[in-house]
Structure formats: C-alpha cells, structure tokens
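Removed: one protein chain of the complex. Kept in place: all other protein chains.
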C-alpha cells in the first residue's frame, strides 16, 4: 500500500513522536507548529514543513495534537480553513472537552470533512515508540480512512462509538480515574504515616497485591517518597483535566463528589505554589491537612 | 520440624480455610467457634474441638479471626482468660481498629503474651488455597514464633513494624483504597454513560491499559454491569471499613475528604435498602445522583 | 437639584421597579429593553423610550440591569457603543462575574467612561419600594456621580472599594452564603425528620432564637414544608450563582468545599427535573439522599 499524505498540526513532545512514526510508516507528512524549532526537528526526521495551515489541510488527512480547547478553536475551527480544505478526515488526538468535540463535529460536517476524535494514553516515550493506546470515535467511514495512521502511532485502538465526543468522554473519564487514584493514595499515605506506617511499605505491598500496574506503583512511589519533581505531568494540567470531567458532568447533570474534592485539592496546591510540580504533588495537600511535615 | 499446638478462634468462611491449612501443615489445631457447626466441620478435617476458650489459650500460639472489634473485646480481651493462658503468642488476623490493636497489645503485654496483628488480603477461596497476603506487625520475637503458621496460611508476609497497630493501619488503608477505587469507577461510569459511552467499553479499556489487576476489572465489571449480587462483600461491611479509616484518621488528626464522601455514599445506599448487596452497589448512588435509571 | 438624564438598560422585574424610582425622583429616564413590552409599561410610568442603545448611552449616566455575563458582554461591552457614548458613568447593577467586572472596568476606562459595579440585595417588591441594599464599588468620582441615583433606588449603599469587581465579589459571597444556609437547613431538616422531629418545629425554634431574619425563617419554612413552588428564584439561577463563587474562587486559588457540595447538590436537583422550582428545592436532594419520601 502506498502511503497517505498527512497534515500534522502540533509538535509538542507527544506530537513529535507521533509524526515521526507516521513518517516511518511511509506516509508523506507535512507538519506545522506555532513555534518553528520543532518543525525543523521534524524535517530532519523526514517530514516536510507545511506552508501554513491551509497547506496542512491540503492532504488526505489531518492529524492534530494541540494543547487544549483554546488552541484548537483558534487555529482549526476556522470556516475559511475548512472551506478550502481538501482533506477527507481530521483526526483530533488532543485531550479536549466534549463540548468542543461536538462543535468541531458539526462544523466539519458542514464542510464535508470527516471528524474523528482519538485522544491517546501514553507519555512522550510511548508516543515515540508507536505504542500509544488510542481511544477513538467517529463515523465508520472516517475511522477506516485513518486506520493506517493509527496503526503507525499506536499499539491498539479502543472504539467508543460514532460520535467523536464519546472518545473524549472516555479519555476524560480515564484521566479522572488517574486523579482519583492519586488523591486516594495521598490520603491513604497520610493516614498510614500519621499512624506509624511507612508510606513506602504501604505502596510496595499494594502494588505487589491488589493494585498492580503503572498507576499505583508509579504515582504511589511519587506520593510515598514525596517526589514531585521533575514533573511528568504538571499540576495545572491535572486541574484542567479535572475541570474537563466536571464540565462534562455538569452538561449531563452528573454530580461527581470525588471530582469536587479533587478540584479543591488542586486549587489548594496551586495556592501553595506547586504549579510547576507533577500533579502527584496534590499529595502535599493531604499532608498539610493532617499537619504532617512538608 | 514438628508442628505446633495452635488454638484457633473464629471459624467463619475465612477462618475455616486458614485453620485447615494449619492442620495440613502438621500443626495440632484446637478450634473454637461461637456456633458449633463449623467446629464439627473442622474436626472432620482433622482439627480438635477445644473445650472452651481457656483450652484454646493453652497452646503454643493462638490465632483469632473474629468478625469485628466487639467480638474481639467480648471474647478475647478478658483478663481472666489471658492470666490463665499458656500461649506465648496471640495472632489476631481480623480487620479491627487501630485503637483495639493498641488496647490488645497493652493487655497481652501485661500477661506476658506476645500480640501480633496480621490481617489478611484475600477472599475465602484464597484462604482455602493458603495463598493469603498477610500484613503483619509485632515484636520480632513474636513474629518469629508464628512464622510457621504464616507459612501455612499465606503466600507472602508483608511486614509493617513492631507495633501491632501498624498492620491494622496498613489493612485499613488498603480497604480504604478499594472503596475509593469503587467510588471512582462509579462516578466515571455515570459520567461516561450520561455522555453516551458504554460503561463496559470504558472498563474494558481501563483494565486493558492503565489499570490492570483484579480491582479495576472485577469491581469495574460489577459497576459497569450493575451486577451487585451475589454479594462478595456486603455493603455494611464496606461502611464498617470506611468508618475504621475515618476513626484511625480522627485519632491521628488526618482529614480524609474521599473517606467522607464514601461514608455519605454508603449511608445513602443503606437508606435505599441496598444493605444485602455487594459494596459495589455504592455505584447505584452515583447513578441516582445523576438521575440515571436504576 | 435638577434631575439627571439617565439611560436604563434591562427592564426585567427588578429593572422596572428601579427605573420607576428614578423617574419618581425627578430624573429623565430613557429606557431600552430587548423585548418591547416592558418599554411600553415604563413609558406609561413616565420614562422615555430610547432609540437604541446609542441613545441610552447619550445621557449623564447609564444604569444597566441585565440577566447575566453573556447579555452584558453582547450588548454593552461594545467598543463602537462606548466610543460614541457621552455618558460619564455606567452603573452595572446586575450580578455578574468578577472577571466580567474587570474586563468592563478596563474597557470603559479606555473610552473615558466611569464604571461602577452596584449589584443589589432585594426582590422585585423591594426594588419597587426603592428599598434595595446596594453593594457598590468604583472610583470615588464615579460613585459620587451616581449617588443621586442610588438614593432613589435604595435604602442604603454599602461600599466595598475602588475596584468595581469588589462589589461583585461581595454580592457573589452573599449569594454563596444564602445557598449555604439553604443546604444547611436542608440537611438539618432531613436529620431532624429521620430522627422523629418535625422540621417545622425545628425551623420555628431556630428563627425564634439564634437565627432571626428573612433567610432562616423564609427559606427555612420552604424547606421544612417542602414548598418549592412558586419559584422566587429558580434553581438554575442558584447554580449560576454557586458557579460564580466557584469561578471567583478558582481565579484566586480559594477552595470552597461547601461550594463544591452545593454544586453537586444543584446538579442532582436538575438531574431530577427540578429546574423550574425555587432553589430551596435543593432540599429535595437532601431528602432523597436519606431515602425520605419526596
């Protein structure tokens, strides 16, 4: 099979690894980024520098991996851009709100472009390795069109339905569960320590018994050892994700009491200057509540 | 090595499996239970029927596996019983409060008996298979004395320190994390469903990616499928465990906001008649809050 | 002193009473409203119909009383309108966000118009009687300019500072306290009833002892009698106010745990179809949590 021509927008740490894997798989990839440095880096890895966003959208498909709703709205939900586009499908792989997905779906439909939401699980090294888990939703036709791209970037695609917002909901729910796990361990470790149990002993036992897997051992260690730097995922991004869950909840009238506790805890952390730390630093809030030393 | 003589109190579903493994390992096990039927069952499996609690405490070591603090206090924290005892060590393997552990430790010390707290992780089939995870704390000497018993009952011993209450703290923290995981998934599944995502799809993806292991797949399925019966662990026991965490927290001045949400959710479930269901039925509360059909 | 010419935007139930009092006090009042009926009603009471918003802003001062942030942004934060305006001062008496107040203050300053925030306490009959409590903030000069208008509309002006947002903060904090009082009584009445105490007895005692005043007796009776209709203030508006508090809190990194509980409770109420009822209907959520009959 000959490769596709793919426009790629958003060369952050995640985007670079993803675009590189599209190149490796034999696709012709035209990349665009707000700042020029990552473009040069990608050109060195075999991509072409797009001549503006219109050039990105003059491809078989567009993949975007932007930071948040605001960036997507400002750059991509542009009627002029979409009207001129020849791309058949736009795959938005960023973690954005359900509301944005719904707006984007409608707007793309208006201009005859398929819109797929495909947020991913995995950090930059996983993106680089082409081993992302891809949570996808969109029409069967659009999904089929971008299946070769998914194959290049991910280890598995998880399907959630025909409406793009479903994939965003799944991603938001996953991040919500991550935040819940971190706060749970933060409270448990404070409880343990204040009652004379070493948090590291607790976490070692937990991840060796009921809670295997990367979340409880990885975040558990960070919480137990109070190791919040370097940040793998910064605290304000964690608050953003909790807010995405709360917003999706509010729109559908779903109270999320754990989500509310999380929001208050993240605000508390930010009020104490932990905005540059990993979101595991929400554990410092649990310690402070209990009067445990920082 | 020749076996020990072991007194065993408390032949519930867990206790029977545990006592049977002590018998199999070659120990002489004298069992006692409030109701007589399980005693007969254990005698059929090679144990001896103890002639009252005093007889249980006339052994090398005593293992107890009673339902809760009240049962332990009433039956075992009896000065007359302890004064007459010849047992060198008492291993309390039940999930009880930190406060009880502290009282028991002091009282046993008064009568020269070693006291070990060794609550376990695992359901009855795991106890029967001798594959329990044992969370243990007590003096080095006492722990060494009962090591052969642990070897017969468990797959691994996790050590938490020299004060028995440390093991109870670890167990209470573990159960707290279980309850948090259930509530987290309950909220996430309500959020997902109200936004058009099938909860079973969500749980399948989660347990196939970030959250492997028995908790997220097992309880996740129960939550996603609203399958709360038959109860593996009844809701009021779940509330008891949350209350143990809150009490241990209060004693050490550790606020547990997730714990507070859990307590309210379990009360809500009980107020709606779900006391005979599995504690996963707390998910029905999350659904009700969101107006989702039962 | 001869009267001022006043442009008035927003003739809802509150605005009509307020504008009428400006007319009575001898001011020349030019009114504008999105729908025409209230304009006719006000003309019958002595006001003049403005010929569009530009005409409203061709006055000594402008008073606006619109429904929410969106209406203010769309109608009044219009550079063309403000550029052409001859009004020296704009008094925004609506309950809007702190963020909007800050944007409005900056934009008005750009065009040399004083901006005063002056949200009010009181329902329509109080507005009609000219007995509102006015919470005001703005520059001393701007406040002095509109003092005669305040005198016509209110019983007292409470000053909060020179930055308009301060008055909005005070109003938002007040509404937050109202919502807290309602939820507090809702929980207390459920606790009382489930323990055999008539909620009406409880509320009668409370308002006759520690909690005099309109809030505990008025909302208390509604809660105790489960009388949520007719709505004096609809539930979605209550949620809007709680969200204003949470947003002002998030912007300044102030966690509000009671606010978070309120948000969840209001969402629960909306999920159960109580959107047309008074916000006192949040008490139905407290009853439902406890399994008390509707």
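Labels for the chains are A, B and C, by order of writing; each one numbers its residues from 1.
Everything that follows uses one rule, which is that contacts are C-beta pairs under 8 Å (C-beta built on N, C-alpha and C of every residue); 3 or more make two chains touch, one makes a residue touch a chain.
What you are looking at is a predicted structure, and each value in this text was computed from that prediction instead of being measured.
J.: Check each of C:91, C:143, C:235 or C:256 against the chain that is not shown and name the one that touches it.
T.: Touches the omitted chain: C:256.
J.: One chain is left out of this view; which of C:25, C:54, C:67 or C:181 touches it in the full complex?
T.: Only one listed residue reaches the unshown chain, and that is C:181.
J.: Identify the residue among C:213, C:230 or C:293 that touches the chain left out of the display.
T.: C:213
J.: What chain A residues would touch the chain not displayed?
T.: 257, 264, 267-268, 271-273, 288-291
J.: On chain C, what residues meet the omitted chain?
T.: 98, 121, 133, 135, 156, 158-161, 163, 165-166, 169-170, 172-174, 176-178, 180-181, 183-185, 187-192, 194-198, 201-202, 204-206, 208-215, 245, 248-249, 251-259, 261, 264-265, 289-291
J.: Residues on chain B that touch the omitted chain in the whole complex?
T.: That gives, for chain B, the contact residues 249-250, 253-257, 260-261, 263-265, 267-268, 270-271.
Methods note: only the chains that are shown with their structure count from here on.
J.: Same or different interface residues for chain A and chain C, judged by whether over half of the residue numbers are used by both?
T.: Chain A vs chain C: same; shared/all numbers exceeds half.
J.: What angle, rounded to the nearest 5°, describes the rotation that places the Cα atoms of chain A on chain B?
T.: Rotation angle between the two copies comes out at 180 degrees.
J.: Using mean C-alpha positions as chain centres, tell me how far chain B is from chain C in Å, no decimals.
T.: Comparing mean C-alpha positions, chain C is 54 Å from chain B.
J.: For chain A and chain B, let me know how many angstrom lie between their CA-based centres, rounded off.
T.: The computed centroid separation for chain A versus chain B comes out at 38 Å.
J.: I'd like to verify one number: the distance from the centre of chain A to the centre of chain C, where each centre is the average of its C-alpha atoms, in whole angstrom.
T.: For chain A versus chain C, the centre distance works out to 39 Å.
J.: Two or more other chains touching the same residue: where does that happen in chain C?
T.: Residues 257, 264, 267-268, 271 of chain C touch two or more partner chains.
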